[in-house]
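The complex is shown incomplete by one protein chain, all other protein chains being positioned as in the whole.
Per-chain numbering from 1; labels A and B assigned in written order.
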Amino acid sequence: MTNTEARLDQIRGPVPPRPHNARTIAALTSNPACVRRAILDAAGVDKAKLAAALGLPAPFGQSRFAITRGNAFEQQVKANGCAELLRLLREQLGLPIPEVSYDDLEEVAGNPGLPMRHARTRQLLTRAADSGDDAGTLFDHPLLCLEVGGRLAYLEPDLIAFRLRGKFHVVEIKSFAAIDGQADPDKVAAAAIQSAVYVLALRQLLADSGHAADLVADEVFLVCPENFANRPTAAVLDVRKQLTVLRRQLSRLAFIAELVEALPPDICLDLEPDAAGVARRPAAELAGALHVLPPRYMPECLASCEMCRYCRDGARAETAALGRAVREDLGGVDYVETALQLAAGELTAGGGEEDAAALLRTAERLRLECLQAAQFPAPDFRGSHESLAAPQSLETTA
Amino acid sequence: MSTLTALARAQAWSAGTAQRVALVRHVHLAERPLVFVPLALAGEASAPLATMVGDDPDSPRLLVVSQPRNRDQRFAFVAELADVMVSYMEGFCSVAEEVAAGRDETRPRFVNAPQVVVPNQAAIGFVRLLGRSTRFRRTTGEFAVGPAVPVLGRWLTYLAERTEHPGSCLLLAATEALSRHWASGQSELEDLNLAALMGWIDPPPGMTGEEAAAAAEDPVLSPPAGPATDPGFDNEVLESLIEACSRADGDAAASSRAVAALERALAGQLVPTWRLVWRALELLRALPEGASVARRWEGDRDSFTGYAAYLRDTGLPQPRRDGAVAAARRLDWLERAQASYAAERAFDDPLAMAEYRMTGEAFAGLVVKAEPDRLDHSGKRRKLRPLIMVETTDPVRAEVGTVMTAVTRQGQSARVVSISADSGDAMSAENGPEDGAEPAGMVRIVLELSGGMGRSLTAAPGSVPEVGEWLCYSSLTADYQRPWEFPPAEETPWTHGGPPQPYVPADEDAVEEWS
Partner (left out) sequence: MTPGQHEAAQAEPARAGPAQLAASAAEKVIGDLTAGHRAVVVDSPPGAGKSSLVVRAARTLACAGEPVMVVAQTNEQADDLVDRLAAASAAGSQLLIGRLSAQDYVVSARVGRHAGVMVATDAAALSGCLVIVGTAAKWATVKARTWLFPWAIVDEAYQMRSDMLLRIAGQFDRALFVGDPGQLDPFSTVDIDRWTGLTWDPMQSAVEVLLRHNDDIPVRRLPVSWRLPSNAVPVVAEAFYPFSPFVAGTRPGERRLSFATAAFRAGPLDDALELAAETGWALYELPPRHTVRTDADAVGACAALAARLLQRGCVAHSEFAPAGIDVSPDRIAIGTAHRDQARAVRSALAGLASAGPGCSVPGLADVTVDTANRLQGREFDVVIVLHPLSGRRDATAFHLEAGRLCVLASRHRHACIVVARAGIPELLDAYPSTEPVHLNVPAKFPDGWEANQAVLAALAERKVTVR
């Protein structure tokens, strides 16, 4: 185990790391500059649990209705040896699939552990690649694996790797609908990058047995409900761009070692209670440890990271909390209070803030002029946040 | 999005309460709007679960689907909703006026039009999807639905499409309407939550905006405005109530108890949002209406009149996707509407105009010199072309030769003759602005005026700005421009795939498969 891995284990505490899946790997691309997130993810810390322990739990949750529906749709597509899926690929995408065999890789004799299932997947897929013939095979429940930041992540395309015209295609089944050929672009983006994770993993698996990377197609088949009924429809997704983004972000993980080096030696985010059920680390200590990991909060975090509420709380006084575009419009000034003071002429700009100050002063003058002309009282906004001129000193949240 | 609104957000954050970003109201508010708060079942494209709808804040109508996956119940729900909505909308189809329509003709236009108000942009998406899922249904055949269902579908689709038109107010999202007039102290993303946004604009007594917004994020204290329900509510409350309804199927007494329990729970999720939407309307109503709002509402009424007539006559459902010509035509129309809406807002509202003053496309200042009798001898005939010099501290970026209009003198155009900073005694000093970013210096702009002064070589009294008058000039125009011409759809050129297949209502439109 490397030094970095040991340090990360220590940071996490005596629990096993949160396993990676395609979704979490894809999420690595969503805020690459956030050191806090990078370290927490690298160490495998349970971010949801951490946020809850700090008193600011994540607002995420999944409705069982959605889960049930998703499972039912997937069952439908895969029923009878994937009859529906085959029909789609044949009719809609026009793929010439004469005959297909179906292989469920979940069934390994006895009690399959992850490594066993992965070994079987590897064996079957490699054999298919070696055989070189065009017989289509649908592989259900394959278990792939990818090394991410020194840890092995087992990935289960709840989907099927399939061979056509000599290439393997990843198939993703999602339950968001495509209405008249259009689907929610954010959901499609998420599906695309998750599929790219599978493509990468599959390429690596085949590369290990000497096959070319392009044996796995850049094109992924996305299967989702069509319009308002339950009938599935298929679309082709080109994931080349997502692959380059992923490769880029995965290679950046190598720099985790540098980040970890720079941390104080004893930080620990152990969330486990002791024998008496009392948390070993009270919230204040956890907060203190987190304080050393610089975050990079932006409102988009609210949709994607379990620590969002906690980081938002810490970023209250920053213009970034109001949004990146707002921060830019405020001349790039870091703190809201600073922007207000520059605008009011109460603060002399220094060190490159002159341009921002001029911008803000003009805006302030125009706003005041308009409000006064309309006989509005000049807003008294020197109110509730006077103490936040500088970054807040750490307060206990307990 | 600009420094002005960003600064307002910063000020809101500091003050603990939202700040105004508009001095007038830019949306029309109907006297009797229909508020529609839908809830959808998670996991499906548009599976209605419940709704609170009505035009009277004190008597909302609650409609619930007790077994959301049951097709018959779903369409019964839609039929009931149609009952409320279609009759509301058709209620405006009785009184019309005659309006000039070029040369000696007139055309009818309803004196009023419906206005449907939903909580947020996601609800507009729901309206669009519900419209799509119902407008192709048939009233006969194997999958027949009640007659009002496809009609509702067409109306809903019409309303949702109309929201793409900048300045249209037939279907309003409360969050959007509020954001146009107030800046909260949180981010735009957080403003999508109606309760949080209202927390900033209208905080309960004793709470700051931030505290009220934080309370609004707790789904127990403040149920989400929808259409998505809170997953916690789904898992802990809704699931068992729905199950109870389906178990009680067949037993009338148990069934009505189960349904009543479900209705109570869903009402609990809907009522807070219902109240918030009406309160939002109250807050908006308190703002003075902008001068061009009535004209845009006339456009909405024209559109409504036209669509009502179309429904009566042919009533075909809107096609799934636009054809090539329809798409191009619509894009042209939307681009024009956007430009004219932006210009109208700026003319109506000094705060909106201030955004253009920040970027230098507009400026405001005092007239310091005027030559009202100046004549232009360059052409065949002499023309009256007064000159004025306006002094301003705004960061002007206009170029010489730009044609501008004053907000208070829209019938007159002004061409920029020269711009000079901190020097320039004569009217013809010609220099670029020395340093555009610094507003501290005075900038003097000389403008040549034409139009709006009468026909003679002497200006009508008052038609030329006088020394000491405060004017605001901008290069925006809200003038009507004729739309481009496009070939008819039957002549779609080969470059765009040739003429489209004519629409033949197919069986598969009405077919469905249910889980």
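Note that contacts are C-beta pairs under 8 Å (C-beta built on N, C-alpha and C of every residue); 3 or more make two chains touch, one makes a residue touch a chain.
All values reported here derive from a predicted model rather than from experimental measurement.
Peer 1: For the chain left off this view, which of A:Arg64, A:Arg90, A:His211 or A:Arg252 is in contact with it?
Peer 2: Selected residue, touching the omitted chain: A:Arg252.
Peer 1: Among the options A:Ala6, A:Ala33 or A:Ala254, which residue touches the chain absent from this view?
Peer 2: That would be A:Ala33, which touches the missing chain.
Peer 1: Just one of A:Asp130, A:Glu147, A:Glu272 or A:Glu328 touches the chain that is missing; which is it?
Peer 2: Of the listed residues, the one touching the omitted chain is A:Glu328.
Peer 1: Of the listed residues A:Ala235, A:Leu293 or A:Ala315, which contacts the missing chain in the full complex?
Peer 2: The one listed residue touching the chain not shown is A:Ala235.
Peer 1: Check each of A:Leu105, A:Leu253, A:Val336 or A:Leu359 against the chain that is not shown and name the one that touches it.
Peer 2: In the full complex, the listed residue that touches the missing chain is A:Leu359.
Peer 1: Considering the whole complex, not just the chains shown, which residues of chain A touch the missing one?
Peer 2: Contact residues on chain A toward the absent chain are 29-33, 178, 181-183, 185-186, 188-189, 192, 222, 235, 237-238, 240-241, 244-245, 249, 252, 296, 300, 324, 327-328, 331-332, 352, 354-356, 359.
Peer 1: Which parts of chain B are in contact with the chain that was left out?
Peer 2: Where chain B meets the chain not shown: residues 164, 321-325, 327-328, 330-332, 334-335, 338-339, 359-360, 397, 431-437, 484-487, 491-498.
The rule is simple: only the chains that are shown with their structure count from here on.
Peer 1: Spell out the part of chain B that touches chain A in their complex, as residue ranges.
Peer 2: 1-16, 19-20, 23, 41-46, 129, 132-133, 185-190, 208, 210, 217, 229-232, 234-235, 238-239, 320-321, 350-351, 354, 357-358, 393-395, 437-439, 511-515
Peer 1: Show me the residue ranges of chain A that touch chain B in the complex, using the header's touch definition.
Peer 2: 59, 61-70, 72, 76, 175-177, 179-181, 225, 227-231, 299-300, 302-303, 319, 321-323, 325-327, 329-331, 336-337, 339-340, 343, 355, 358-367, 369-371, 373-374, 376, 379-385
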